[in-house]
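For this depiction, one protein chain was excluded, whereas all remaining protein chains were kept in their positions.
So, chain A:
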Amino acid sequence: MSARPAPGPRTVTVPVEGELDHESCEELVRTVTVHLAARPPVEVLRLDCAGMSLCDSMGLSALLQIRRDVDAAGGRLRLDHRPAHLDRLLHLTGTADYLLADRPA
């Protein structure tokens, strides 16, 4: 998995590639934390999931952490180009509404 910011002033896109599991999830959370700490503040954080080949429970835990962090920073989170397996996971775990909501409830 690699994470690389795309250019843009207030929107940041972080690609999620490969398996999002216990080995790679910390790096993703760290990358997002760095972006959220940037000034001017990030308004929209996009995780580009097109290259995500797997997401396990630790991966889901990381996505939930990112959602919390983005909410706390007053930004918005988008999960773009979600593969079918990710949608299945979000459905099974009942996290789709929470993770995909535009703003915290």
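Definition applied: contacts are C-beta pairs under 8 Å (C-beta built on N, C-alpha and C of every residue); 3 or more make two chains touch, one makes a residue touch a chain; residues count from 1.
Throughout what follows, contacts and distances are computed from a predicted model.
Candidate names were "Simple sugar transport system ATP-binding protein", "ABC transporter permease", "PPM-type phosphatase domain-containing protein" or "ATP synthase subunit b", and the UniProt protein name of the unshown chain is "PPM-type phosphatase domain-containing protein". Residues of chain A in touch with the missing chain: 22, 56-58, 60-62, 64-65, 68, 91-95, 98, 105.
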